[in-house]
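Can you read through this structure? Questions will come right after.
A single protein chain has been removed from this complex, and every other one stays in its place.
Now for chain A:
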């Protein structure tokens, strides 16, 4: 039995390792899709800490992604030198700090924003919290869009370009490399980086889930007053959840910025936040395999469909183009999956089980009093 499990893991690992090599035969576009999907997995794992573990519904999660991405972009592109003469005087090419400084800076700033958002909202619960976080996300987006005047910090709607690629001790992920006679394109290199981050995050989340902190979060999720009565410092625990979730967002943001080489406010709309929440809930809230499944499904499937949408578009005189079709399918998937499996595609075994709740057919019983 044990050897069988080990064999499965080995096969899965091998498959994950050769996946980009196979995909890049069909063009870099396919590897890019997988890369983006992995980034979304990372984001979903971060949001799962906030929503899944601590039960705090955050509809502005993309704000932290944005903060991370912009922080990385500012420190790793010529933009600051163009905007500020005194930086240009000292660093004519822009700051271009090494990733050992930029990624922690992006993570720390995002984490700080997470705590800043958490602090005034501690008293709020449920939908009130949802709407405040949503507003917070919009505030960040409006600022990103408009902070090109009076000082040009974010370059407004035009966004920041020429962002550095990831470089580890001179090893540049932005270029192709050849190992053992096989060519690894840049997107494949990023694939391995993202995969490593995802695996690291999964281990981290898994450990977190079974730690004292994780248990405290779940206690707060199930019954905040009881948790408080049992001696859990709910304030600190909630702030910690916000901070950790945001840090995940910040790291993903810096990955996104360097992967794309370009950031603009368009990538951080409310729809993105909503999509990440949908990934977490669709997959199975609070359950790691479910969250990963949800993220992969919502991020990758529509992109794959986009590539096969050509014939359909031709059939409908171009009225149903690929982006519309993609939206249509996402919307239908969200509705049907929830109707058929309200607890997500792959829910955890115990989550949501309550002592006195009986699933009755009686519609009256079901409405919250």
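Following the convention adopted for this analysis, contacts are C-beta pairs under 8 Å (C-beta built on N, C-alpha and C of every residue); 3 or more make two chains touch, one makes a residue touch a chain; residues count from 1.
The criterion applied here is as follows: contacts and distances are computed from a predicted model.
The listed choices are "Amino acid/amide ABC transporter membrane protein 1, HAAT family", "Alpha-ketoacid dehydrogenase subunit beta", "Oxidoreductase" or "Iron complex transport system permease protein"; the UniProt protein name belonging to the chain that is not shown reads "Amino acid/amide ABC transporter membrane protein 1, HAAT family".
Per the touch definition above, the residue from A:23, A:39 or A:57 contacting the chain not shown is A:57. Listed residues A:23, A:43, A:130 or A:173: the one in touch with the omitted chain is A:130. Within the full complex, the residue among A:8, A:162, A:176 or A:327 touching the omitted chain is A:327.
In the full complex, chain A contacts the hidden chain through residues 51, 55-57, 120-121, 123-132, 134-136, 138-139, 142-143, 145-146, 149-150, 224, 270, 274, 277-278, 281-282, 285, 319-320, 324, 327-328, 330-335, 338-339, 342-343, 352, 359-360, 363-369.
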